[in-house]
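Left out: one protein chain. Kept in place: all the others.
Think of it as A and B in the order they're written, each chain with its own count starting at 1.
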Amino acid sequence: MKSEKSTIETSQIGQNVLIAEYCVIRANVKIGTNVIIHPNVIINEYVEIGDNVEIFPGVLIGKEPKGPDILSRAINFEKRVKIGDSCSVGPNSIIYYDVEIGNNCLIGDAVAIRENCKVGARCILGRQVSLNYNVVIGDGSVIMTKSHITGNTKIGNNVFISVCVSMANDNNFGSLGYDEKLIQGPVIGDYAKIGVGAIILPNIRIGDNALVAAGAVVTRDVEKNSEVMGIPARHIRYLPPVGRK
Amino acid sequence: MKSEKSTIETSQIGQNVLIAEYCVIRANVKIGTNVIIHPNVIINEYVEIGDNVEIFPGVLIGKEPKGPDILSRAINFEKRVKIGDSCSVGPNSIIYYDVEIGNNCLIGDAVAIRENCKVGARCILGRQVSLNYNVVIGDGSVIMTKSHITGNTKIGNNVFISVCVSMANDNNFGSLGYDEKLIQGPVIGDYAKIGVGAIILPNIRIGDNALVAAGAVVTRDVEKNSEVMGIPARHIRYLPPVGRK
Partner (left out) sequence: MKSEKSTIETSQIGQNVLIAEYCVIRANVKIGTNVIIHPNVIINEYVEIGDNVEIFPGVLIGKEPKGPDILSRAINFEKRVKIGDSCSVGPNSIIYYDVEIGNNCLIGDAVAIRENCKVGARCILGRQVSLNYNVVIGDGSVIMTKSHITGNTKIGNNVFISVCVSMANDNNFGSLGYDEKLIQGPVIGDYAKIGVGAIILPNIRIGDNALVAAGAVVTRDVEKNSEVMGIPARHIRYLPPVGRK
């Protein structure tokens, strides 16, 4: 059922798709089967939506990143988005171009995902989470409400990032412009756990199964299986490797 | 005045109600008298709006929580929402099902309220505040911009929570699944005050009229009338009981 009150320019729509009122679906969009699109959703050109996806009201998929006139970073993009099967995209979420979301992901309310991000399968991005540009997330990882993932960050599989975690990628506070060798976010290993309100500085390596305590400020690399705590974060103890608990 | 450009399926609308353009009001919605509904608002089935309420653009009221397929927590809900008299609901706010908001509340911009929350009368929820599931807030409490209230939290009357406060409810980082005995947010007493950027760990009791200083990380219970500070938060002094200042 497609509402006559919506603007639907594409014809590549699968069986059993509901498009509610006041949506705009531009040309060259592909929508799978059994998809529900709530009111006020905007899907721009060259977006591909898998089967069994639900898109809640006010979502925007396919935003062009703004040009470099007042940004120091030049932005190139191919103008494509792929949302995997059985995903849910929460109300008012904003997904830029050149984003790929794996199958069975839950994208919460008012999430914002910048260009050139890749999210694996079975991930949860909580409410108001922001992924900046060039973020790669493995399978089965969880990022809780209001956490911010900085640009050029790599997050492994089965990582758990609690609420209100923040990160930076530039020790020069923007003063040297954008040089991808200098502007690097954290690299976070598989099964790592980051506590509520922790702060991770640029270019930090956090090993597999490491644990960063709530409120820690991580200024140096964290070994695998290490629990760190405090400001600056210091090693407290080793955790049993995953699978041996 | 009801715009012909909106979709209005319900008939239970009081006197002197304005519904602007591109709204969707589903069936079985009850709207009181003297209500203003701005454009692009979506109100789903079984929502009840009191008298003298103003709902700003882009608001969604009545969102079904997503099922448990990739969440560890099973979600039951009755599919009802009640917004009290003389409330204001800010632009782009998202209110799930099984939420009750008391009279005379100010819900700010882009607030997100999950299922099964109960907010008392005369509360203020600031911009981008998030309430997770099963949060209970008393009367006259204020939660300022960008603070996050974790699931299963109890907040008393006349509590003041400053901006960017965060909380957690699970010391196991999701690794043991959802067990409501283990997953418990803070319990915050009447007249307590929580400073900017404070972090409160799971299952903490904060006594009546206690004060948590800015940036503190609260790892242990806080006595009533106690002011705590630092990381971890420690007792500094006792405050005069409320009413004796």
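Following the convention adopted for this analysis, contacts are C-beta pairs under 8 Å (C-beta built on N, C-alpha and C of every residue); 3 or more make two chains touch, one makes a residue touch a chain.
Quick caveat, the model's predicted, so the values are computed rather than measured.
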Looking at the whole complex, which of A:92, A:162 or A:209 touches the chain that is not displayed? A:92
With the missing chain put back, one of A:112, A:192 or A:228 would touch it. Which one? A:112
Touch as defined at the start, partner being the missing chain; which of B:92, B:132 or B:152 qualifies? B:92
Against the chain that's been left off, what residues of subunit B make contact? List them. 5, 20-22, 38-40, 54, 56-58, 86, 88, 90-92, 104-106, 109-110, 122, 124, 127-128, 142, 145-146, 160, 162-164, 193, 195-197, 211, 214-215, 230-231
Spell out the interface residues on subunit A facing the chain that's missing from view. 7, 22, 24, 40, 42, 58, 60, 63, 66, 69-71, 92, 94, 110, 112, 128, 130, 132, 146, 148, 150, 164, 166-168, 173-175, 197, 199, 201, 217, 219, 231
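Please note the rule applied: only the chains that are shown with their structure count from here on.
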Go ahead and note the Å separation of the Cα centroids belonging to subunit A and subunit B. 25
